[in-house]
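Complex shown without one protein chain; remaining protein chains in place.
This part shows chain A:
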Amino acid sequence: MPQSEPQRESGAFLDGYRTEAGILREHGTKKSKKLSKEAMMLRMKKDAANIRRYRKISDDVLTMKENNVYTENALKLTTQLLDWNPEFYSVWNYRRDILTNYMFVGLDVEKKHKLLVGELMFVLSKLKSFPKCYWIWNHRKWCLMNDERANWSAEMQLVAQFFEVDPRNFHVWQYRRFIVQCMKDGMVSEQGKDLLDFEEFAFTTKMINKDISNFSAWHNRSDLVVKLFANSPEASEEKEDSLRKYLEVFNRKSKKDFLELELNLFQNAIYTDPDDSSVWIYIRWLFGDYFLSDLSFKESVDIINRTYQVISELAQLEKEDNHGRDNQWCLKTQVYLLKQLYKVYKAEGTNDYPEDDARQFLEKRNRLIELDPMRARRYTDFSLTSK
């Protein structure tokens, strides 16, 4: 260990590098007090023994890896090293090679499953401390892909536990979708697969009702809606009223009736928190081409106008509550709806787009330029005819 201030010659990074000032910190790490020289020396002394141990075990593991050593002892050493540093991806790789080339050899399905259950427990202990580490999630998936007896419902319970801690961790959402896909891949019946999609759809409703600003849930909902319009399970199977209504709509492939149902949901959400962008982004999608292209001219005009009305009422209330200040998300959605309405008229080949709507469009867009000057330029580019 260096006793004096380290040398500063160029190329010194060949020896390693220091993260005194950090390579990539956990986001949101608060600035710590600058260490005094004495404190620094003390810490270096304290770390020296750890560094020796860490480097020794890293060297040992990398050497065994280079020599293709696949033994139980090697596996143990990777456990020790990963306990210390679960970001060491090369060691996860080596661990998988040890499992594949040695531990799995000669095991029947049941014994392999048992071994992998143990492996999953190790992975879980790492994930609890590092819930956003790509390498660890990846290893968990690898384990499940190698286990013919994988217990998917246990994995779904694990996902639920992680959502308790952070309902927007995108690793967890992605993992959930992965588990669902694995469950579907293991099913013979198409009806069963569709039912699973619908259960996931119902789950997003639950998550949204718990917290309307969970954008991850709105996102997943949009993905599932498209799937369910393509294929959905029989409505008669569903006992719960509100869910059966959705199923009937999916069975009939009626995008118009779906919009009617969603109108209730988002009306609730925008009244709960009018400043939360999640639901507004969802509404924007509901009135995009995916839905409107399936509606007749009359249906489109009718539902856009009714939605516009709902938002106008909220906008009015918001204005009264906020000393005359307009809610920007109401305005943004209003101009968007007016533009979509314009497109509907255009597609119908009529020039009857109401003059009052055109006037409203300009008035609201100009109001946005005033209220939201950070994005003034995008509003000036935004017209009824802009692409």
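The criterion applied here is as follows: contacts are C-beta pairs under 8 Å (C-beta built on N, C-alpha and C of every residue); 3 or more make two chains touch, one makes a residue touch a chain; residues count from 1.
Rule of thumb we're sticking to: contacts and distances are computed from a predicted model.
Its record in UniProt calls the unshown chain "Geranylgeranyl transferase type-2 subunit beta", which is the match among "GCS light chain", "Replication protein A 14 kDa subunit A", "Geranylgeranyl transferase type-2 subunit beta" or "pyridoxal 5'-phosphate synthase (glutamine hydrolyzing)". From the options A:85, A:125 or A:366, the residue with contact to the chain not on display is A:85. When the full complex is taken into account, the listed residue touching the unshown chain is A:215, out of A:104, A:215 or A:271. Screening A:79, A:138 or A:251 against the full complex identifies A:138 as the residue touching the chain left out.
For chain A, the residues touching the chain absent from view are 1-2, 6-8, 10-25, 27-32, 34, 43-44, 47, 50-51, 54-55, 58, 62, 66, 84-85, 87-90, 92-93, 96, 134, 138, 141-142, 145, 168, 170, 173-174, 177, 213, 215-216, 219-220, 222-223, 276-278, 281-282, 284-285, 288, 290, 373-375, 377-378, 382, 386-387.
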